[in-house]
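See structure below.
Complex shown without one protein chain; remaining protein chains in place.
What follows is subunit A.
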Amino acid sequence: MPMKKYYRQRKKAANNRSSKSKKKSKISRVPCQAEYDPEEEILRKFDMDMAYGPCVGVTRLERWERAQKMGLNPPQEIERILKSDKDIKVQQQCLWNKKIGDNYKIIEYYMAA
């Protein structure tokens, strides 16, 4: 019930401002930390760096290789992370991949209806 908690917290905040803001930030940070590790953080930053071109529709490695081929000197670290064969699966698709795909599905759904 994250929604309720959030709501309650806001109410409290109306009474005491300083304590409210602290608590709020704590709560919102927790689920984010659980979602991805520092390596994913680096990869996401790479996704968002416009200097290497659009990221949707190509894998992260393809995007890195394209940047390399074009002489844009993408960070070596990205390649290392993407090619590392760790037990933990490294996300090969970019940050937006799933989300944009889902949007298409929604559009298709409405078009069909």
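Everything that follows uses one rule, which is that a residue touches a chain if its C-beta (ideal position, glycine included) is under 8 Å from a C-beta of that chain, and two chains touch if they have at least 3 such contacts; residues count from 1.
One rule holds in what follows: contacts and distances are computed from a predicted model.
Name of the non-displayed chain as stated in its UniProt record, restricted to "DNA polymerase delta small subunit", "DNA replication complex GINS protein PSF1", "NEDD8-conjugating enzyme UBC12" or "SWD1-like protein": "DNA polymerase delta small subunit". The set of subunit A residues touching the chain not shown comprises 50-51, 53-54, 56-59, 62, 65-66, 69-72, 100-101, 104.
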